[in-house]
Structure formats: structure tokens, C-alpha cells
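Handing you this structure, nothing more for now.
Complex shown without one protein chain; remaining protein chains in place.
Residue numbering begins at 1 within each chain, and the chains themselves are lettered A, B and C in the order written.
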Amino acid sequence: MDLRYFAWLRERIGTGHEKVETEATTVAELIEELKRRDEAYAFAFSDLTAIRAAVDQDLVELDAPITGAREVAFFPPMTGG
Amino acid sequence: MDLRYFAWLRERIGTGHEKVETEATTVAELIEELKRRDEAYAFAFSDLTAIRAAVDQDLVELDAPITGAREVAFFPPMTGG
Amino acid sequence: MIRVQAEPFDMGAELTRFTGSVSGAGAVVSFCGLVRDVASGDLDRMVIEHYPGMTEKALAGIADQARARWSLAGVFVLHRYGEMRPGELIMMVATASRHRADAFAAAEFLMDYLKSRAPFWKQEITADGGQWVAAKDEDEAALRRW
Partner (left out) sequence: MIRVQAEPFDMGAELTRFTGSVSGAGAVVSFCGLVRDVASGDLDRMVIEHYPGMTEKALAGIADQARARWSLAGVFVLHRYGEMRPGELIMMVATASRHRADAFAAAEFLMDYLKSRAPFWKQEITADGGQWVAAKDEDEAALRRW
């Protein structure tokens, strides 16, 4: 599964893209798995109210399923316009 | 006093401008005076809900005073934009 | 800035000029009105009559009201009179502000007031002759929200 990070989440994690193998079935489970990896992930995901996610490029809630997804992205609230 | 007429009011009265001497003290009194002149004026001013007026180029209600005014204009509801 | 003219105008050039003339704006909203064909599809032209002198005074007054109600970096109103063909531009307003809410609200306010409070009268000319456009109740109602 491809993971993508944007804006300050990308900066805190230190990369904009990585590939992972996971048995997580929801976005939230994937976040918990990532937070257990190291301090950088734990810090990046410390405040979940500031985290938005997309599964296969569609914005989703954090309880959304990720089974079968090709790409999951994490980022802060968007500031377009 | 200069009187001006616009749109279908101008067409019904047959002129866009005339000068009058009047002792009317309000727009409404002036309209009553004009209606007594002839059929064309009576027809033009027959439905007062369709009449708007300006005194010295400011939109006013029909009970507005005209004493001292230089110019009074009559026209249908506006359709700008 | 207020402009009343018979000549056609270039909406793109006006938008660019207006935006270049304001400073500190983060948001620019424009509205352009165009001549639409009539329901029967045979509009030859629209003729707009206006009240020279009062027109400029009314538009300046409406623009002043908008500036008093919202925090604006600039206001532009341009309205044509005379003859115009289907598809031609009739008028334009533009507003600039720091934040989008002010620019949007002011542009809608300008349009609502200009529709029913600026001395313009539209006549549609078809093969059957001229027909004065009737004022719409909904345009009068639109003023009540401000």
C-alpha cells in the first residue's frame, strides 16, 4: 500500500511517500500502527483532530475501511482558495 | 419646474420633458393636477402602484414634498442590471 | 468608481484594471450581466433608457452604501445604456476585499440595489415591436435581505 503525507505531516514524518505492508483494516488502525513505529510518527499523529485522510484520493473519515486500497494519504486540514 | 418622463410613461405622455407652473406641494398632488389635464396623462398615471418618482434626482415616495424642487421625474419601476 | 456609457466594454480588461487598482485585497468578485434572448427566441436587440445625472448619482449612492456596510478595498460599477444585441454585455460590478465574504456580499448587494433602484429601463425589440421589461417581484424582494 502506498502512503502519502503532505504539508507539516510530511515534514514531521520526513518523507512524502512510502510503501507499507499492513493488516490494519481502517484508517484509524493504520494510524495506530504507524504511531507505534517511532517518535516522529507518534508526534506527527499526536493530535488526531488535526489529521485528515484520503483513501484512493477520496477524502474519508478516520473510521473508513482501507481493505483493498492502493493509496492512503494523510495531511492537515486543507487551506485552498 | 422641469418635469421628466421615462420609459412607457414617456411614451404614454408623448414627451420626455416639459416645464410646468404648479402650486402642488407634494408629488401626489402634482400627479393629480397632471391627470386632470387630459386623457393621455390620466392613462399614464392611472395605476399609481406602477409609478416611481424622483425629486431633484433622488428617488422619493409619492407623498414627498416638491416645494422648491427644480426637477421632478416620473417613471415605471426600474429594470437595471 | 462608477461608469455609465453607451459603448461596449471589455470585461476581462476591466477586471484586470480594477484588480490592479486596489491594494491589500485577497478577494475580488465580479458580476457581469449579458443580454439573453427572449423566450420566443427572436430578440433583435435590447434598448436601455436611463436618466442622465440621476443614474450616476444613484450608482454612486449604492456604491457608498456598500463601502459603509463592508470592509472593501475597492468597488467598480459600469452600466451601459442604448442598444445592445443578444450576448452583448450590459453591465458589470466588481468588489475587492481582504476576505471573500465581504466581496461576495457587497457584489450581491450592489446587484440587488442596481436592479431596482438605479434609473434604467429595458426594452426588448423583436419582429413584433418593442416591449418594456416588467420589474420582477423577486427583485424587489431581494432588497429586503439587506
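We take it that contacts are C-beta pairs under 8 Å (C-beta built on N, C-alpha and C of every residue); 3 or more make two chains touch, one makes a residue touch a chain.
Since this is a predicted model, take the numbers as computed values, not measurements.
Student: Write out, one label after another, the shown chains that touch the chain missing from the document.
Tutor: So, spelled out: the chain left out of view touches A, C.
Student: Quick one: which of C:25, C:59, C:118 or C:135 touches the chain that's been left out?
Tutor: Of these options, the touching residue for the absent chain is C:25.
Student: Which listed residue, A:7, A:40 or A:64, touches the chain dropped from view?
Tutor: Only one listed residue reaches the unshown chain, and that is A:7.
Student: On subunit C, where is the contact patch with the chain that was removed from view?
Tutor: Output for subunit C: 10-16, 19, 24-37, 98, 100-101, 103-104, 107-108, 111, 142.
Student: For review purposes, identify every residue of subunit A that touches the missing chain, sorted by number.
Tutor: The list for subunit A reads 4, 6-8, 10, 54, 57-59, 73, 75-81.
Methods note: only the chains that are shown with their structure count from here on.
Student: If every chain is reduced to the average of its C-alpha atoms, which one ends up farthest from subunit C?
Tutor: Looking at centroid distances, A is the chain farthest away.
Student: At what distance in angstrom does the C-alpha mean of subunit C lie from that of subunit A?
Tutor: Distance between chain centres: 48 Å.
Student: I'd like to verify one number: the distance from the centre of subunit A to the centre of subunit B, where each centre is the average of its C-alpha atoms, in whole angstrom.
Tutor: 71
Student: For subunit C, jot down the residues that touch at least 2 other chains.
Tutor: None at all.
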